[in-house]
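Sharing a structure below in structure tokens format, with a few things to ask.
All protein chains but one are shown at their positions in the complex.
Moving on to subunit A:
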């Protein structure tokens, strides 16, 4: 434990006399050193800052992006919720995200089961392939998808969107599910079999409940990924299917008004909420 603490805290080591083993000192309180705490605080600040700016701006009473806003109102939220175009984009995004989440969870779950439980040649290669979208720049993937989908007449179709986003969301689902499965004790399956349970019953009554948090996390990640995704959606968009991020992107290049701040704020709240659900469920279970 103390060894890990020092390894992640290199900036604190030189401050210590050379004779004093750093591990001992780090082990004293067992918590994070001040150096690491500073890094964590700065990182969090950088990550949160844009959100901290955009949310107050969405409650602005003026027609420009002023920070901090001079007066407060809900007019931009009203503008967002009463605009047919915004509402259509929101609905489209939510529908697509749900479809993507379901598809990615089913496919990713199956892939994770295969990678975790079956020993077959080329397992590593398949795993890398599934993970590839994490590494390949999304613009490259988007252009490729666009090229292929044009030929297949899938651009501007819901199926096209779902396929494109599912491919990109799979690595998240597979990673979360693999973690969940690696913590699953297969002896439980064996035990259930000796107690008279068929493989199907074992799966439904033992495996599924135990890996459910992983499944939920995977679902949430896929949902949020699709809701947020803009590059592929830009390429695949049509007048009929414009997702919320694409609508936001388009609106910022054409008209500048704080409605987009309201849309952004809603997006932040929605995605945070979705990602936190599995956490809450897990906590509730462990304290039960």
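The rule is simple: contacts are C-beta pairs under 8 Å (C-beta built on N, C-alpha and C of every residue); 3 or more make two chains touch, one makes a residue touch a chain; residues count from 1.
Convention: contacts and distances are computed from a predicted model.
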Not counting the visible chains, the remaining one has a UniProt entry; which protein name from "Tricarballylate dehydrogenase", "2-oxoglutarate ferredoxin oxidoreductase subunit beta", "Spermidine/putrescine import ATP-binding protein PotA" or "Na+/proline symporter" does it give?
"Spermidine/putrescine import ATP-binding protein PotA"
Taking the entire complex into account, which one of A:44, A:128, A:144 or A:201 touches the absent chain?
A:201
Who touches the missing chain here, A:52, A:193 or A:252?
A:193
Name, in rising order, the residues on subunit A that touch the hidden chain in the full complex.
185, 187-188, 190-198, 201, 205-206, 209-210, 285, 288
